[in-house]
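Complex shown without one protein chain; remaining protein chains in place.
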Amino acid sequence: MMSTRAGLSVPAIKVSVDWSKPLFAALAALLVALVLLPLSWLIFYAITDDTAKLTLSNFAGLVSDPTLRRPFVIAIGMSLGVGALSCLFATPLAWLVSRTDMPGRSIIRAFVTASFVTPPFLGAIAWEILAAPNSGVLNAIYRWMFDLDPYEHLFDIYTIEGLVFAISCYTFPYVFTLVSNALDRVPSDLEEASAIQGAPLFTTLRRITIPLVMPALLAGTLVAILQALTMFGSPAILALPAGFHVITTKIWSLFQYPAKPHLAAAISVPLLMFAVLLIWTQKKILGRRGYTTLGAKSGAPRLIALGRWTWLAWGFAGALLLLTVILPYLALIETALTRTVGQRLTFDSFTLHHFHFVFFEFSATSLAMRNTFLLGVMTATLGTAIALVTAYIASRNVVKGGWILGYLATVPIAIPGIVLGVGLFLAYSNSFVPLYGTLWILLIAFLTIEMPAAYQQFSSAFKSVHVELEEASRILGATRMTALRTITAPILRSNAVATWCFIFIGTIRELSAMILLTTADTKLVSVIIYDLNESGDLGAISVLGLMLLIVSFAIITVANRLPVFGGAKLISLRG
Amino acid sequence: MSFLELSGLSKRYGPLTVVNNVSLSVERGHVVCLLGPSGCGKTTTLRMIAGFADPNDGEIRVDGKVISAPSGSLPPERRNMSMIFQSYALWPHMTVRENVAYGLQLRKLDKRKIQELVDNILATAKLSNLAERYPGELSGGQQQRVSLARALVVEPNILLLDEPLSNLDSNLREEMRFEIRRLHDQYRYTTIYVTHDQAEAMTTADVVVIMNGGSVEQVGSPEDIYERPISEFVARFMGGSNILRGRALDHRTVDCGGVKLVCANEAPQKDDQVAVSIRQHTITIATQRPEEPTNWAEGVVVRNVYLGANRDYVIELASGERIRVVTSTSSPVENGRTVWCHLPPEHCRILTS
Partner (left out) sequence: MDRRTFLTGLLLSTALPLLPAFAAGPEVYDVTPDLIAAAKTEGVVVFYTSLDVAAAEKLAAAFEQKYPGVKVKVERSGSERVFQRIGQEYGSNIRNVDVAETSDAVHFAIFKKNGWLTQFQPAEVSKLWPENARDKDGAYAAFRAHLSVIAYNTKQVKAEEAPKSFADLLLPKWKGRMVKAHPGYSGTIMTGTHALLPVLGWEYFQKLGQQRVMQVQSSTEPPKKLAQGERSIEADGNEYNVFMLKESGAPIEVVYATEGTPITIGNAAIFKNAPHPNAAKLLYAFIFSKDAQQLNSDVGGLRSFHPGVVEKPERTPLSKIKLLYSDPEKLINEVETIKKKYEEYFGT
């Protein structure tokens, strides 16, 4: 386009069409469809009746009907319990792992990762096997040890305390990750300054260290509370036998015949608001001045010598890991390999019956595995790409209002899975968009659910990539898309691989939204596990559950070994 | 018609006007320095030239063709420019060679040609032995040279530099200033150079543009700007001057607190409040009262510092104002002595404020 370039050896740039604008428009439309469409349908259903007339009677029911009110009270109490217990589990463990010389710290981190990867509903089932009052393995051992009558029991998992415990086993990693990251960043000199003035260890801990990591602790606890509040699988498995509903199971029951979608939509609204409130509070806490200034790392943190306290530390850590990971896994393995639940695994009782059933007799298995794998790969690939481009547009403000895209991508974090399921069902099961019963609706649901975490991954990654790196490429003749493809994406490739794995693992363990969206032809492994639990096939569940876990661990291991990965990156990426 | 023309260029971010009505003409092959304190709009102006930001008013033309205007701008990738960034912006996942070859690959040159051009520029930039290294393995100065090589190898129509030396330590900075000028003299690209460092501007530019608060204060050769500042801001920013305030007695004479100064240029209006600038090293000191008081100021030495090459005095005038004087090291005058300073008329400049 410019003047003659006579005498120069390099020709003027000829740029191909810049597809970025249309792509961005398409992406914006996609995100709006993913997020706003189901929410609009949800709101529409909440404020209308069967004849599509505006009404507030759905909400009036929430106030006047005790069977609708009670689940809220119970769910909030349960979530607070989970928050507190997660804190009790995670905080000492995080401190031991981050700030002391306790041996085997990397093993503990690996176990925490295992707990994080374990789908909570699978953990709940494992705890059914362990601590059901009569058939539970632990209770059987207890009776055998003290020669007690049948029906005497030590633990009863079918209680609200049992439920709180079974959930906390799989939510404490959220608190652990945030707190241990924060502890890693507390500069040692702050503690040393206190110690040098003669403060004993516990005074330093109380006056300096804990206040410094308090925001992380609170934020992690809020995440645990949010997880518990929006969780469907564990309450559905444990609360129903115990004779109470939480919000999510109540929503689920409202979809039983005769379905009450309007009431279900209405009951979803307060849950959505709770979730938004929790997220907002968490953001406030983490965004506060002072917390971020901890970021600068001044040398490796000083490790505290435990000395003769080591055994106590290991006692705590060991007990915790035993309860959250080792015992449940052993229970699943034993159940998978013996014919009836609770049978001791011996040379005689060993059987591959359940494996044979799951892989050769049970017709749903192969279909569900194929669907799960297919959707996992598709969601991870598409989700990574969409999150990358969205984060690019939002953080580089490529188009006017690009930040709105980023905001849209984070909204689903506040949408509980079951609420999203309701919204998507309402949005895509009508005759205009008949996606219900296809894999597409599941793909949409997965993409929506996984988008916030994936987006946040890339969004923080973009902050670490200087904008000038992209500008340098553009001024040399690269379009936006070329710059993204040749410069930004390769620089972020380790983030991309991490995000991919993260989404994949997330999809294969997702249950709460899927439970409303799968049909016979679109079964998923997580859903058939839930179905099998409904019909009491614990052996088959154990086989399928172990399979899910093996796949998840394989992916983490492979991802961690990829050359682009730096050490324990996967552990730090979640939060 | 100049090669690159900015006319009436403005850029606003919300209520904030960052660049205000900037007009500038740049001849082909010249190095133009945009000089000013941070926040003066120089970088935004550069980014508008590059196409990273669109103007709210005005336009940018290259060779008579409009490339930026409020109604729409050519994207950066179509401008055939190159840019050197403050952070160097070397791609960490590519070797030095890959970094330099990137722009050529986008131009779809064949492999052999790319190899040849890259080898040439690496040799010129003294980088041949570092070609296979990654940017993370290079020193700051080496990174800077890679950045230069990468920008020059595509033979841009216009080369843009954004504070290219601010991340280097002072020794290296001096060396690179001359390196940039040397490469420019070799390739003669039209160059826009943004800096806040006067010395950098002095050594590299053909034309210096002083910017302040989003507007252009003065355009001229380095010598013009240094010797003949037109405003108090320019004089203060370039440094080395004393500024005295006073009232114009007639077109050439200013009364600054009782000292009558005949100046080299004309005041706009009689009785105007004006400022007069005079460079520190053009002032001479006498210990005897002069015969003709015009352009002589009486004062007391309050501080004198020996600086090796010269001597730096602070003198308090009768009006209470203090001026600085730089003289040769011979015949020191001790503190507390009354002295008479000569402010030669040919060096006194009346400034608009």
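Observations on the structure shown:
Letters A and B name the chains as they come in the text, with residue numbers starting at 1 for each one.
Keep in mind that, in the parts below, a residue touches a chain if its C-beta (ideal position, glycine included) is under 8 Å from a C-beta of that chain, and two chains touch if they have at least 3 such contacts.
It should be emphasised that the depicted structure is a prediction, and the values quoted were computed from it without experimental measurement.
Taking every chain of the complex into account, the chain not shown here touches A. For the options A:S253, A:T281, A:S494 or A:N560, the residue in contact with the chain missing from this view is A:S253. Note that of A:A46, A:V341 or A:I475, the residue touching the chain absent from this view is A:V341. In the complete assembly, the contact with the undisplayed chain comes from A:L516, out of A:L516, A:I529, A:V543 or A:I556.
Note that of A:R109, A:R185 or A:H245, the residue touching the chain absent from this view is A:H245. Of the candidate positions A:T248, A:T338 or A:S429, contact with the unshown chain belongs to A:S429. Residues touching the missing chain, restricted to chain A, are 50, 67, 132-135, 150-151, 158, 239-245, 249, 253, 255-261, 340-342, 363, 425-426, 429-431, 434, 436-437, 516, 519-521, 534-538 (touch as defined at the top).
Basically, only the chains that are shown with their structure count from here on.
Look at where the CA atoms of chain A average out and do the same for chain B: the two points lie 55 Å apart.
For chain B in complex with chain A, the residues that touch the partner chain are 3, 50-52, 62-63, 65, 74-83, 85-87, 89-93, 102-104, 106-109, 113, 117, 150-151, 153-155, 157, 160. Residue ranges on chain A touching chain B, taken from their complex, read 1-3, 5, 8-15, 18, 466, 468-469, 471-479, 482, 486-487, 490-491, 493.
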